[in-house]
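With one protein chain withheld, the remaining protein chains of the complex are depicted in position.
After this line comes chain A, so read on.
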Amino acid sequence: MDLTVAPNPFFWSADAVRSFYATLSDAPVARVVLGELVCSKRLPFWQDEIPLAVDSLQAGGKQVALTSLALITLRRERKLTADLLGLGLPVEVNDLSALHHIPQGVPFWVGPLVNVYNEGTLRWLARRGATRICLPPELPMASVAVLAEVAQAEGVALEVWGHGRLPLAISGRCYHARLHERAKDSCQFVCEQDPDGRDVDTLEGQRFLTVNGVQTLSQAYACMADHAVALRDMGISALRLQPQSAGFDALCADYAHLLAGDLSAQALVENLGAAHPDMQFCDGFGRDSAGATWRGHAVPV
């Protein structure tokens, strides 16, 4: 079992992107998916960093793939998706319309925003060319176990969401713009103010969700450390870690130590808690429970 770094869903400056991927080149992760996942309007501000990041990650021995957008609607977004194929790297499909541009037989990856819930879907994707699939985070463990067997038979590497705010929903509406009383087309890129998303609490102050442009995430950070051994035993081949603005290199190192068996899940959680005192955790989807729960308990206020 190894580690895959998810595409960064947030809007960071070009400088922040450059330094993040430069550091990541030395991290103990096997592969990195990058590119704009959430909003095509952000891309012009940082797209020049992508080839630099690819070069430095590949020089660091990482396998690199490029993600499609999560929700493709506009003409230029469709062209962007078609153009991804010409770049010589595997494409990670996070909106199924990307498949329209991928010829039969060309290998591709499937991200967690594509609905792979059952054997029929997994087999169909495998025969269409999928070589690596990250399952949707809400999938119960019983389903993960069934799909792990099918994936092995089909020769597909299967990944499970390992760490990071859970991608819960995608919309045509931009919530960052809405919170700033702006329309989507005149958003003035306010999502750049929130490098880990903007928190949304209940009226009673319960920490609940995080908005990131058109995306809604959990406010708690999923942490599947407790489940890593069980997932490996099922045949899951990688845990997926989502970028965050602080402490990501230490986090990658800790997860690598966890997989190598020289750091316990408990110690990993304690390290994370010490480095990020405000970070809330959840692992309910790994326990067939509400996703927001952590180690069998409701998330505290």
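In this section, a residue touches a chain if its C-beta (ideal position, glycine included) is under 8 Å from a C-beta of that chain, and two chains touch if they have at least 3 such contacts; residues count from 1.
Everything that follows uses one rule, which is that contacts and distances are computed from a predicted model.
Novice: What name does the UniProt record list for the absent chain among "Cobalt/nickel transport protein", "CHRD domain-containing protein", "Amino acid/amide ABC transporter membrane protein 2 (HAAT family)" or "Ubiquinone biosynthesis protein UbiU"?
Specialist: "Ubiquinone biosynthesis protein UbiU"
Novice: Which is it among A:C191, A:V211 or A:V269 that touches the chain not included here?
Specialist: For the chain that is not drawn, the touching residue is A:V211.
Novice: Tell me which residue among A:L89, A:L147 or A:L268 touches the hidden chain in the full complex.
Specialist: In the full complex, the listed residue that touches the missing chain is A:L147.
Novice: Check the options A:H101, A:H163 or A:H227 and report the residue that touches the missing chain.
Specialist: Checking the options A:H101, A:H163 or A:H227, the one contacting the hidden chain is A:H101.
Novice: Which one touches the absent chain: A:S40, A:Q63, A:T121 or A:S245?
Specialist: In the full complex, the listed residue that touches the missing chain is A:T121.
Novice: Which chain A residues touch the hidden chain?
Specialist: With respect to the unshown chain, the touching residues of chain A are 71-73, 75, 77-78, 81, 95-101, 113, 115, 117-125, 136-140, 142-144, 146-147, 166, 168-175, 178-179, 183-185, 198-206, 208-209, 211, 216, 218, 284-285, 288-292, 298.
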